[in-house]
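Sending over a structure as structure tokens; questions will come in a sec.
Left out: one protein chain. Kept in place: all the others.
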Amino acid sequence: MARTSILATSEQAVAGIEDGSTILVGGFGLAGMPFDLIDALILQGAKDLTIVANNAGNAEVGLAALLKAKRVRKILCSFPRQVDSYVFDELYREGKIELEVVPQGNLAERMRAAGAGIGAFFSPTAVGTPLAEGKEERTINGMRYILEYPIRGDYALISAHQSDALGNLVYRKTARNFGPVMATAAATTIVQVNEIIPTGYLDAESIVTPSIYVDRVVQTEARHYTVKGAR
Amino acid sequence: MARTSILATSEQAVAGIEDGSTILVGGFGLAGMPFDLIDALILQGAKDLTIVANNAGNAEVGLAALLKAKRVRKILCSFPRQVDSYVFDELYREGKIELEVVPQGNLAERMRAAGAGIGAFFSPTAVGTPLAEGKEERTINGMRYILEYPIRGDYALISAHQSDALGNLVYRKTARNFGPVMATAAATTIVQVNEIIPTGYLDAESIVTPSIYVDRVVQTEARHYTVKGAR
Amino acid sequence: MTADTSTRAPLTMDQLAAVIAHDIPEGSYVNLGIGQPTKIADHLPKDKSGTVNVILHTENGMLGMGRKAEGDEVDADLTNAGKVPVVETPGCSYFHHADSFAMMRGGHLDVCVLGAFQVAPNGDLANWSTGKPGDIPAVGGAMDLAIGAKDVYVMMSLFAKDGTPKLVQACTMPLTGINCVSRVYTDYGVFDLGPDGARIRATFGITPDELCAKVAALHR
Partner (left out) sequence: MTADTSTRAPLTMDQLAAVIAHDIPEGSYVNLGIGQPTKIADHLPKDKSGTVNVILHTENGMLGMGRKAEGDEVDADLTNAGKVPVVETPGCSYFHHADSFAMMRGGHLDVCVLGAFQVAPNGDLANWSTGKPGDIPAVGGAMDLAIGAKDVYVMMSLFAKDGTPKLVQACTMPLTGINCVSRVYTDYGVFDLGPDGARIRATFGITPDELCAKVAALHR
């Protein structure tokens, strides 16, 4: 992957995303959600998107705003239904969005497999359940497993805490969640960070996502939301 | 895994390792080699061991000393032959040690699979080579892959830079190598560290091996060797 | 076993949480599922220094999760699996989702406590979907958690709102996992699941005979 581009605006960061793209969107609920990149993507106009994310949006910010703008054809996620997922719920009930539910750990591991060049792997998760229907099963050493395939993105939109000028990333607390995995699994990884710092200022031992996985970085104002009604 | 034990001596740390055990031994060449744990293991006396490591020992320290003491029945490794692997070379030529050569990346990924509960995975490495003979092959999306199974240890002996009192670990530079992977893949993980520091003094964002993977920790004097003749 | 089988009344969910908390061995690594099981955190035993010696895992990427955050402690970047803001404990660590679920799938956690719609004596668990048409399916980490610890416990009311037992001879709702639950904690009793089916470990406010009469999946 060629050297990371540091861009001035979120609009530049999401430039060129084509209609019909598969986009991995970081975040667990609202922690780690790349709000500015998604807002820029809405302005950019790409439609007919397939989104891979843990949830299907909260309230009307971030991913929910993209759904509300009717840009998403299909979503692969583990947990669409939440206290404040009314945008998704309505689209789904009206048949205006396709849903594929993937257990959370398989979702993460399938993206990891894409990034790690693994062709497929046998997972014990979901064995014997409706989500294993139609999937290849094998017993290995007396344990039952389901064969799972990689999930790749054309793009990943994620957020991180800091980037250096090379594109090395560190995250903050549980906002790390899917970011480091998605960064490895997309052809083009686009990151919004709270801060860009000079190269050499991040501890080499503590870099979570090496710059090789990062294509475009933009610094944005940190926006924080918590899920209303979570308990 | 119950709470990590902080032990006073390497002898205590390796207590109870049974004859015939499979032991994952950290290190790449001599960087990250758990010298004190191995010396203690030689004194402890366990024999008929299967060792999983990247190399088969350098000069007569660390793993080479264990081989020289004739405690190892079999070694799985990627690169036994080195400029200073004469202890192994002689045992091998005399038919006194069994060797299974595993490509380095598959070695790491197979231990990762053991730690991650993956039943098996399709790897593109070694396809069409003698090391794929007898292994299951499958073409996925036009690419050929070999099915690889987890490698588990009864014990892992690794070294790290620092541990806190809970057993959280950080490593130092490329001495990190196999340590974090082996820690996840063994029933009992035993770690020698340069320093034990109070809990709360490691940055939560920078902990590489969480304490859940660590069973026993001992602080030892750091010993550093470089491979003579490496170029 | 700590629960007094001569309890006068069924337990409240808070009392049940305390029973479970007491049964979790010191030093354990534990994941408490969303919903009722999160209550267990408030009852974990403390040592003389006031430290809880159980380390909580939250599957969104943390070991050493602390209590709910209050007021100024709230940090949108630090939540539990239910998306509730929480605090750190000393020695906590963060990791990404693939590493977090590898930790569960690899069998490194000691105990996981989950809610349930139905459990069967063979350890089958149904807790992610009622299977009703029109429901939006959402599994989250439920299927990973169901196989994600050495011991998987269920915490639930023994009877559904319509009075039918949730410990059933065979689950009729969509399964979350098979043969995965080893113990069931309910307001009326605690049951160990094993090769011989469900064995009564304790009862609360009801006799074993009365319980067996009401719950077909139980037998003496």
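Think of it as A, B and C in the order they're written, each chain with its own count starting at 1.
What we mean here is this: a residue touches a chain if its C-beta (ideal position, glycine included) is under 8 Å from a C-beta of that chain, and two chains touch if they have at least 3 such contacts.
Because the structure is predicted, anything quoted here is derived from the model rather than measured.
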Which displayed chains the hidden chain touches across the whole complex = A, B
Residue, one of B:Leu7, B:Val101 or B:Ile140, that touches the chain absent here | B:Val101
Check each of B:Ala13, B:Leu37 or B:Ala175 against the chain that is not shown and name the one that touches it.
-> B:Ala175
Had the left-out chain been drawn, it would touch subunit B at residues 28-32, 54, 78-82, 89, 92-93, 99, 101-109, 111-112, 123-131, 171-181, 208, 224-227, 230-231
In the full complex, which residues of subunit A touch the absent chain?
-> 1-3, 112, 114-118, 164-166, 168, 184, 199-200, 202, 204-205, 207, 210-213
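Note that only the chains that are shown with their structure count from here on.
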Per the C-alpha means, the centres of subunit A and subunit C lie apart by a whole-Å value of 29
Whole-Å gap separating subunit B and subunit C, where each centre is the average of the chain's CA atoms = 35
Residues of subunit C touching at least two other chains = 88, 94-95, 102, 104-105, 147
Sites on subunit B at which at least two other chains make contact = 116-118, 204-205
